[in-house]
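One protein chain omitted, others in place.
Moving on, here comes chain A:
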Amino acid sequence: MAVTAGAGRRPHGSLEAEVLATLAAASEPMSASDVQRALPHDLAYNTVQTILIRLLEKDAVQRRPEGRGHVYWLRHTEAAEAARTMRSTLVGRPDRAAVLQQFAAGLDDADAEVLRALLAEPESP
């Protein structure tokens, strides 16, 4: 399918979420151009820079000078705290996990096989 990513409507704030998710997925701090390359959109460097500054002002990310610009990373204390809360809520509590809309819940072996086979098939027209 030759449809460009981001072809659809993009609600307000979703680019910020994507930039934040990109930084969270990275193992190293990223510069604005690193983020620009990692995003699936054709965004101008300045747009990415603006989003990063906005996230910085909201205390969602941290940065330090590196080279001619800055590198950015996700604030660790908040992310660790969120993980603690999530773990204490969900681990060992299948009743709680069951009420949530999880993006992808786990599979048993048979389902995993079916899924792998499905992915190997060519797409139906």
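Convention: contacts are C-beta pairs under 8 Å (C-beta built on N, C-alpha and C of every residue); 3 or more make two chains touch, one makes a residue touch a chain; residues count from 1.
Here is the rule we use: contacts and distances are computed from a predicted model.
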Hidden subunit of the complex - UniProt protein name among "Cytochrome P450", "Peptide ABC transporter ATP-binding protein", "Peptidase family M48" or "Ferredoxin": "Peptidase family M48"
For chain A, residues in touch with the removed chain: 1, 3-11, 13-14, 16-22, 24-25, 27, 38-40, 55, 58-60, 74, 76, 78-83, 85-90, 94-108, 111-112, 114-116, 118-119, 121, 123-124
